[in-house]
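Here the complex is missing one protein chain, while the rest keep their positions.
In this document, chain identifiers A and B correspond to the written order of the chains, with residue numbering beginning at 1 in each.
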Amino acid sequence: MGERQLLKKEATTDITEHNFSALEKALTMEGAEVVKEIKEAGLKGRGGAGFPTGLKWELALAEEADDKYLICNADEAETGTFKDRYLMENVPFKVLEGIIIAAYAVGANKGYIYIRGEYSKPIKIFTKVLKDAYDEGLLGASILDSDFNFDLRLIKGAGAYICGEETALLNSIEGKRGKSRTKPPYPIQSGLFGQPTVVNNVETLTSAREIIDLGAEEYGALGTEESKGTKLVCLSGDISKPGVYEVEFGELTIREIIEELGQGVKNDEQLKFIIPGGASTSIIPAEKMDVDYSYEAIAEIGSSLGSGAIIVLDDTHSLLDLMVNVSRFFMDETCGTCFPCKDGNKQLNYLLKKAVQKGGFTKKEIELIRSIGETIILSARCGLGQTSSNFINSIFDNYQAEVLQRGNEDAEN
Amino acid sequence: MPKIKIDGEELEVELGTTILEAAKEVQVNIPTLCYLEELSVYGGCRLCVVEIEGEKNLKPACATEIAEGMEIKTHSEKVRRVRKNIFELIISSHNIGCELNCLDCSWNISCELKEIAELIEIDQSRLDSINERYDDDNSSHAVVRKMNKCIDCTRCVRKCEEIQGVGIFTKANRGPETLITTFKNKGMGNVECANCGQCIHACPTGALHESYHYNSVWHFLNDDSKFVVVQTAPSVRVALSEGFGEEPGTVATGQMVAALRRLGFDRVFDTNFSADLTIMEEGYELIGRIKEGGKLPMFTSCSPGWIKFIEHFYPEYLPHLSTCKSPQQMLGAVAKSYYAEQHGINVEDMIVVSVMPCTAKKFEASRLEMEDDVDFVLTTRELIRMIKESGLDMMNLAEEKADKMMGASSGAADIFGATGGVMEAALRTAYEVITEEELGKLDFKTLRGLAGIKEAEVEIGELTVKAAVAHGLGNAKELMERIEAGAEYHFVEVMACPGGCVGGGGQPVPTNQETVEKRLNSLYQIDAEKKLRKSHENPEIKAIYEEFLGEPGAKKSHDLLHTHYIPRSI
Partner (left out) sequence: MEELSFLEKLHNLQDTYGYIPEREISNLAEEADISRAKVFGVISFYSMFYTEPTGKYIVRICDSLSCYVNDSEDLVKAVQDYLEIEDGETSKDKKFSLEVVECLGHCGEGPVMMINNKTFTQLNEKKALNILKECK
């Protein structure tokens, strides 16, 4: 038991050392066949939402348009997530291959890789990767002497988490404020500059590359019924050996990931809970660590695998402080369009800070915070607002007794 | 056509219809806040959320199109709970709670928030006010922004950009620093603002209002050493009564004059008089330009919003602007010369106040080129406040007439307040002056109405005068593009506000398509009912030329009644 390395294998930043076998193979297939492989392999999006990649590609392939775009989402900014950076720094040519394969499969002629502006090293690496790739005929006209043409361009983000949301990403590339768009229409129908657009996460595209390389059957044999293949897990927080680990779905439990891969909680403290998929997912308390690492098993216990960012928290922290910290993240990062998201997350932060000062909540306050949280989730336009109170709610679900203001639980105010 | 259900009512609606529109068809009004029919859909406030059968999240009715089989609930338990919470959040995150400032709010007479609160049955307010503290923006002579009241609905942003084509506002920053502001937070007075005040009408919270002059006016009314005169623009008389509960368009000329006297003004003049004067000067200027090969087309110059717009965006066209001052400034100029002289009033002691439907007039009065003409400018709304404060039951006052020498006017002057009106008035006079024949049909119907841009060709003797009329700066921009592309006109009338002055930024709330149209119709009605309908036939106008000015365009008028403009880049 341990890591199961596919994505992480064969790391290199030297184009001459990389074997473009998957791309070569893909170019001998029809686009539709590539899509079929991805569908059969059961790949789900690794950007957080877990949307079936094959289906997305199939829909995109069916769209007719002069320009079709393929966008690699490398805006990675969800707290606790750093796997895409790992991929871009260590296996950039696999990422590139994934992008080109995806573009080929859906018939895209133009593409962007949008890397968050703070990622200077990946930006540097990828600038070189693009140059080398153009030089080697891997990008541009007649890729590897096929009749497939595809241009890829790197766009740097400029410091805004929300731009990782796919429609905000489109606005950002178009040079607008990075606010999300109303869906429908979905990017597949009307995306960048109104053209059909596929947005995929770095890890998704890299996994697609592995699928073509291995074949759907072999890849699909890894993992569980609902979660195929491998997943990069980012371990951070109170953990002895933080880092990016690749696991086969269903092979390890979260406890095993923490204890075996991460070598347990730092400084031998007591585990309190983990957040399985970044700050937008609900916590999993220590008692439930024996859950299998898969989309379905984690959903079963009321959370979500998200982007794969496992943040480990020991029991030395004040829960109230943690809540303030997480709520500040969403308050800071809302694009500011939806009133409930903009004003609601500000109010939540205020109420939580107030609780810190008095050392806890009254039951009434908890009710109020939950009610505001519900309002944000139900009425916000995009995933940021819709997930912004998951953490807070899950703390109440699991530790309400601990956060009540002692002696004053039932106060009116 | 897709079949849908709204609150159990079945209906068929066209594809592309939004839920908000569809709901209206079954007589359901969904509350909205950031939505305004005339503007693009923003979908930010989320007050209009509805529940769609089978979907977990609520959807904004204004931004969601219907789809086959949709079953929509507009006031389910979830919807009611959520929209109340959103409203509570808005109130507590901005300085707009009642306990805070209803009383001194510029919108207290007609509060949209109060209406919404009623509609969605707000019954509690559990949140502390956590308003950011921003300074007010007092940089503009025309409009004040109380940033603390701003809820970021972007209605002003969209109005300025989409209707007026100016775009001085933007949403800036993100997260908790999100705010509506001007370029680099310079303030409205330091950017390319036309001062039209249309943003005021767009704002639901009273975060925008005119720069107030009424306290200064009160001050001088109480100062016996001052001779305080007032003038009222054409559009005020058809809108003022709205502040006293009358139907939009109810004419209250006589009551207004009476009220002004009771407020203590020493003389009540009529800007209509100087509108007639403007026609004389502008008409002669046009004839001169046509005859002597001056810059054409000539642009009207009575709308100060339009002037500032040209100064910023089309400075190369400044020579096209008529050099005539606006009626407001002309009246101030002749009050302080002609009237003062004839009545032996010391000009130093004379205070000229004007009541205008307009916020840009405040800026105009402050322009250095003519800052002595008019001392204070009240909007229609400010006058309503003053009359209310004085306790007057205005609508029941006996009607009175404006003071002699500068109180008589023709119907041509009344229609100055309507888009196309200045053009029509000018043509009535130009026709008779040039042809020396009587104009048979006085109504130029093609110049009337609310089409964005109107064009007409009018035969005046040998000459075919090509005219174009635009209202609202967005339309003005389009007209300018046509001119830049080579469209040829002799005379172009532009008013900065949609509908013309009747839709001015200083008019009562609400100023919208409906109220604008009613006010406009009343102006044409007044004109139609007058015997005197041509500026050059106004006896007081004849008198001022005979006794004081000499000829239109001659030295004296030139000194007093004409001005110049300043190129301002962006």
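By definition in this document, a residue touches a chain if its C-beta (ideal position, glycine included) is under 8 Å from a C-beta of that chain, and two chains touch if they have at least 3 such contacts.
Predicted model, so just to flag it, every value in this text is computed and none were measured.
Undergrad: Per the definition of touch given earlier, which of A:G31, A:G54, A:G107 or A:G178 contacts the omitted chain?
TA: Considering all chains, including the one not shown, the answer is A:G178.
Undergrad: Which residue among A:E37, A:E166 or A:D238 touches the omitted chain?
TA: Touching the chain that is not displayed is residue A:D238.
Undergrad: Which of these, A:F20, A:F93 or A:Y119, touches the one chain of the complex that we don't see?
TA: Checking each option in A:F20, A:F93 or A:Y119, the one touching the absent chain turns out to be A:Y119.
Undergrad: Identify the residue among A:A41, A:V247, A:A309 or A:L368 that touches the chain left out of the display.
TA: A:A309
Undergrad: Quick one: which of B:R174, B:R533 or B:H562 touches the chain that's been left out?
TA: Touches the omitted chain: B:R174.
Undergrad: List the residues of chain A that touch the chain left out of this view.
TA: Residues in contact with the chain left out: 76-82, 85, 110, 116-121, 151, 153, 155-161, 172-178, 234-238, 242-244, 275, 279, 309, 311, 313, 317, 322, 325-326, 329, 332-333, 335.
Undergrad: Could you please point out the chain B residues that touch the chain left off the display?
TA: Residues of chain B in touch with the missing chain: 161, 166-174, 181-184, 191, 570.
The working rule: only the chains that are shown with their structure count from here on.
Undergrad: Which integer distance in Å separates the CA centroid of chain A from that of chain B?
TA: Distance between chain centres, rounded to whole Å: 50 Å.
Undergrad: Using the touch definition up top, name the residues of chain B that touch chain A in the complex.
TA: 42-47, 49, 56-58, 60, 63-65, 78, 81-82, 85-86, 89-90, 92-94, 126-128, 130, 151-152, 171, 173-176, 178
Undergrad: So in the complex, which bits of chain A are touching chain B?
TA: Interface residues on chain A, with respect to chain B: 160, 162, 177-178, 182, 184, 331-340, 342-344, 346-347, 350, 354, 368, 371-372, 374-375, 377-381, 386.
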